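Beneath this line is the structure, given in structure tokens, with notes to follow.
Omission of a single protein chain aside, the complex is shown with its protein chains in their original locations.
So, subunit A:
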Amino acid sequence: MTALLRLIGTGGVIAYRALFNWTTPAMFVGTLLVGPLFQLFFFAYLGRQLGVADDRFYIVGNAVLAASVACVFGGTMAVSNERRFGTLGHVLLSPRSRTAIFLGRALPYALNGLLIAVSTLTVSSLLLGLRIPVTALPGLLLMLAAAALACGFFGLTLGAIGLRFRDVWLVSNVAVALLLLLTGVNVPAAGLPAGLRAVGGVLPITHAAEGARRLVAGDGFGAAAPALAAELAIGLGYAILAAALLKLFETESRRQATLETV
């Protein structure tokens, strides 16, 4: 068990460090911390101008969503970069559980996403003047962590698809754009058709954003707990789906000898 946890934890951290090895703190801050802030401002001002919802709706929703870019692209890169850098074969040759290796890689991205979401919420609240009840903070942190974890596994699912299809970045780009539309972060769920709402219901972020809004509104943890449970369940679902797809596509790639060529 200790060895498995070491594989998941240490393996994930090493892979994360490798990913960010070539970047600089300035770029990390610019892309992952400043970028989501501008996204939030864009929708907050658009919402204000159209009178769709108040600042709280956009600040909280977009802060939860802020975790998604790092987690979805990170999860995708966790798998697809192995192919890009020619190391996929080495990883798959390992006698250890590849499921554990790859699932472990989602964890640092989830922590990263949590950091981004917290930073976005803090800075935007200060700049746009949102007051968050202190009692809501622990629950809010839990909600953001659940959203980040669900997004990380969602990204890993997309990354698994990268074992089969070459243009996995296309899938990730479209997925991130769809999260903007379908999770009710920017358009109130009531304003979306039932079909789109249903799709949003099985995506990460949707339930966490709803729960976070309840917490910030002062409804208490009890009111937000069902949303937290739903977000965690969705995260678990994507973790299982990612593990299944990784297993399936690895087997298929080995059988067809297309590991590095698809």
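Methods note: contacts are C-beta pairs under 8 Å (C-beta built on N, C-alpha and C of every residue); 3 or more make two chains touch, one makes a residue touch a chain; residues count from 1.
Criterion: contacts and distances are computed from a predicted model.
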Undisplayed chain, where the name is taken from the UniProt record, one of "FAD-dependent oxidoreductase", "Serine/threonine protein kinase", "Molybdopterin synthase sulfur carrier subunit" or "ABC transporter permease":
"ABC transporter permease"
Residue among A:L50, A:V134 or A:A194 touching the omitted chain
A:L50
Can you tell me which of A:L92, A:L141, A:L178 or A:A217 touches the chain that was removed from the display?
A:L178
State which residues belonging to subunit A touch the missing partner chain.
22-24, 27, 30-31, 34-35, 38-39, 41-42, 45-52, 167, 169-170, 173-174, 177-178, 180-181, 186-188, 191-192
